[in-house]
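Right, I'll just put the structure down here and ask away after.
Here the complex is missing a single protein chain, while all its other protein chains stay put.
Here is chain A:
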């Protein structure tokens, strides 16, 4: 069973850690599954190139499975209509989003193939499989599911603010802190400007 590393940022942007882990694992030759929810593939590709890793090449040789949230949501929202009966029958399932990305095969290969798993969530609750927003409790179960299902390492980024009024997000972050094995927390120094 792998390790669950939680990346957390407050008052600053911790995504540099995500870029680091992505290129770190790829350079080490591990298989990586990356879920990008808020940025496009080319954004990560450009930064990775600066760090000396080519994501496109990694994807082609099967070392990297890249799931792009922004692109997939367009397919879900503007894609073809399925007959009503089918849609109603399906319960909103947290993995529906990932399965819709065609990641089923990657997951099914499962534990043995996915040596290392990388997740990047900035605003997980913004996901809208079937137009429903995932409540914090469901997200937590989702992450736990992945943790058990996958035998690799998991890395995840969440954002929190001390004076945030977003209770759902705070709940999610606190819960993930408890589940994680290691927390890397990026915080700004009060004297610095952001």
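Rule of thumb we're sticking to: a residue touches a chain if its C-beta (ideal position, glycine included) is under 8 Å from a C-beta of that chain, and two chains touch if they have at least 3 such contacts; residues count from 1.
Everything that follows uses one rule, which is that contacts and distances are computed from a predicted model.
Of the names listed as "Alanine aminotransferase 1", "Elongator complex protein 4", "Glycosyl transferase family 28 C-terminal domain-containing protein" or "Mediator of RNA polymerase II transcription subunit 31", the one that matches the UniProt record for the absent chain is "Elongator complex protein 4". Across A:7, A:47 or A:67, the residue that sits in touch with the chain not pictured is A:47. Touching residues on chain A toward the chain that is not drawn are 11-13, 15-16, 19, 38-40, 42-43, 46-47, 50, 69-71, 73-74, 76-78, 81, 84, 87-88, 122-123, 125-126, 128, 130-133, 159, 161, 164-169, 188, 190-194.
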